[in-house]
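Okay, here's the structure, questions in a sec.
Not every chain of the complex is shown here; the ones you see sit where they belong.
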């Protein structure tokens, strides 16, 4: 909403009118003159466009429930198109991306489902979606194989370097990159590791071409780090714990990424944030930017409100008091379910980027 | 969400993927597999389509703040296309539709505007929109002229019928129809009254072609009654009071519409409800349907939640306990700002109706 300061303050409400087969871009353009959150959403499009035009380094942060939803493939697609430069998320998001890459499907139910009955069927409800117990089990089995491979690789490298028989520390972002590379679709050489997904029996049975839509795979392939400061808090964390029990020389160092996240950014470059929901993912991005002068651009999309002082409801206004955003940052806060607002905003941005020639051969 | 009962329960989450220039219809189709409120929104499209296919009598209810926004023209367009059969709204909505028909423009500001400063400039804030004092003044002047004409017409008719010099009672829906007809764009004969808008100096100066987008005009022209049970609560109500002071034989009877709203509906016909926000508009429609067996279809779009027992947050589930909705009614409750959710839903519905040949020459 801050760009209004620049424009002569004369923007008027315009009647919204249907015409057949309107594109999302046309619809969101008209939102700019419609009212309330529609105007904020339109403003968010402008802010993200400015991020891209200015070559800002862009954080995209999201939470687990969004990966439970079909936004998962969209996040992966955005990585493929190199829209964000850095991802920050929660461990549930990692888990569910892997489950889906294994071909596990999540079901649609409704908000009033009988939860005791679902429990008996081994179905876990997330709003109006379902994750089956079986999906968790498959994830756990795969994790064990992945961790063994990463451990061995790490141990080999470290031992040959230091002459000490020790796997040593791995940062979370490196761990997630290794996993992502192993998730390459069948037959695709995962260039960094030198392994192809044909290498292991696991990958042949498990990971299908479906993981073109994998966030971890696309992020790894496109050199987009994934930060996950809360990795310990999940089934993933439990797998790490179990593995560390057996291999005490293997240390997943959650603190280590702080170095990377800080050095990833500089005071000199433009920085942008697209934050969906709240949680550690929102906070970690903000903290990183705070250390290098704050964001130049920010879009917050959330269902939370500012009244209880929660970070999830904190506005881009409040962020300025902290220096999380620069005083003159361009920013928009859009209230509403990101399953609706984020696709609208990003499809609109992508169509405009395509028009402006900002999209590379996609 | 209730249509799931009919389908084999196997709907799966699908990854959302951008493709260039996606239409709103395509986007909302994919929402059906996306998650949370996106799924509910998609469900709402299906429910409204069923309303139209079944020939149900459809109530569209909305509040004043939506007419402050650019939804005003869209509501008018929907009337022109005869999508709803009955409107229910609040008096602020009536006022602002008239202001806009007079050419008054509402401005866009932001949620953090300095309200004391706005007050000094005579600018009244509604979220991130502005209505100027001047717009209210123009409305009041026009109202006086409209009421005088309606009074005289009513008095003449009544007097010739009853031989008593008495203007008598007029129901709110009749009053709003008379006003709507007078709002015909210049040169268009307003067939019911026999007056054209050229008749009066007022109309020549005031109402422009802009009121093709007027809710009152399109509703009047297309024989769609507008109910407004809370008419007394507003600047409009104040104008009515001032007029009644001078003309005590003129009675705007807000109770009288109960007859019409009840006889408008029958137990035998299908009934549908599209309720935006809360207020008397939502309740009046519900009450009317309750008296004739409840709605067969309902879509609630709101930002309120169920936790405090308010009607604005009441869900379509709760409505079944009352018989406001039939036990087997098809219904969806979509949480979010209607400035975003309603255009998405209705554009999607209209595109599908067009495809199915359900739209008449529009």
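First chain written, first letter: the chains are A and B, and each begins at residue 1.
Keep in mind that, in the parts below, contacts are C-beta pairs under 8 Å (C-beta built on N, C-alpha and C of every residue); 3 or more make two chains touch, one makes a residue touch a chain.
Quantities reported herein were computed from a predicted structural model and do not represent experimental measurements.
The complex is built from one repeated protein sequence; 2 chains are visible, and the structure file as a whole lists 4 copies.
Just so we're on the same page, only the chains that are shown with their structure count from here on.
For the pair chain A and chain B, the distance between C-alpha centroids works out to 40 Å. Against chain B, in their complex, chain A makes its touches with residues 1, 4, 9-18, 20-25, 27, 30-31, 33-41, 65-66, 68-74, 76-77, 100, 105-112, 127-129, 213, 317, 335-337, 339-341, 343-344, 346-347, 350-351, 354.
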